[in-house]
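Entry: chain A
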Amino acid sequence: MAPIPGSGLAKGLAVTLRTMTRKSHTAQYPDVQPDLPPRTRGVIGLFEENCTVCMLCARECPDWCIYIDSHKETLPATAPGGRERSRNVLDRFAIDFALCMYCGICIEVCPFDALFWSPEFEYAETDIHELTHERDKLREWMWTVPEPPALDPGAEEPKELAAARKTAEKLAAAEAAQADPAAEAARATGTGDVTPSAPGTGGPGQQPPAEGGTA
Partner candidate 1 sequence: MNDVLDVALRLLVVFAVFLVLPLVIGQTEHKVMAHMQGRLGPMYAGGFHGWAQLVADGVKFAQKEDVVPANADRRVFQLAPAIALLPYLLVLVAIPVGPGEGAVGEVVDAGIFFVLAVMGVGVLGSLMAGWASANKFSLLGGLRTAAQLLAYELPMLLAAASVAMAAGTVSLPGIVDAFEWWWLPWQITGALVFFVAGLAELQRPPFDMPVADSEIIFGAYTEYTGLRFALFLLAEYAGIVVLCGLTTVLFLGGWHGPFGAEGLGWVWTLLKTAVLAFVVIWLRVSYPRLREDQLQKLAWTTLVPLALAQIALTGVVKVVIQ
Partner candidate 2 sequence: MTLAAGHGFLSPTGVEIAFLLVGIVTLGAAVITVTTKQLVHAALWLVVALGGLAVEYLLLTAEFIAWVQVLIYVGSVVVLLLFGLMLTRAPIGRSPDADSGNRPAALAVAVAAAAALIWVVIDAFRATWIDLDGPAQGSTKVSGAILFRHWVLPFEALSVLLLAALVGAIVLSRRDREREGGN
């Protein structure tokens, strides 16, 4: 059972020779763009229409790399005799990518879906100050946020859709109780709104791609 002396040496040579005849794995990056997975953490985009200046992201950021300035505006009462409403207006939103460590906590904590990951990564600068992206630049990154991936075929329905369908079904049932002949048609339209293709555009990132499309 003892191996032939020198067979190990021969095996070593064989391995390298075999590797030489195969295709190499080098990614020729500047010539060929990398094929990045959709959830790549490249840069953070700000969908500022959704931002309420709640400051959660800035507070949770481990690196303190998010800078937010805002002021309060008072809106006159909409109805006579109503109360005045106050509203936060965003003055500045900046992320210093020289400090950012791409943990993604800001995106996780944002309760209003205003922050998104984009796979863009070619934003190196010669001056470190230019790595602080201001709100307009962060807004620009939104155009590059990809559509969220479709749910798994067997996945649970998104909650919003489930709730909507429940109401629709209830409504349909109520209608069916009133008029039997119309029941079938009503149910068909009710379920048609929640066909499995719908969840694809559901989810947290629903609005940005709808507005911006894919870059």
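The working rule: contacts are C-beta pairs under 8 Å (C-beta built on N, C-alpha and C of every residue); 3 or more make two chains touch, one makes a residue touch a chain; residues count from 1.
How were these candidates chosen? In short, all candidates are chains of the complex that A comes from, given by their letters.
Because the structure is a prediction, the values reported are computed rather than measured.
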> Which one of these touches chain A in the complex: 1 or 2?
Replying inline: 1
> In the complex of these two chains, what residues of chain A are touching candidate 1?
Replying inline: 9, 12-13, 15-17, 19-20, 22, 24-26, 28
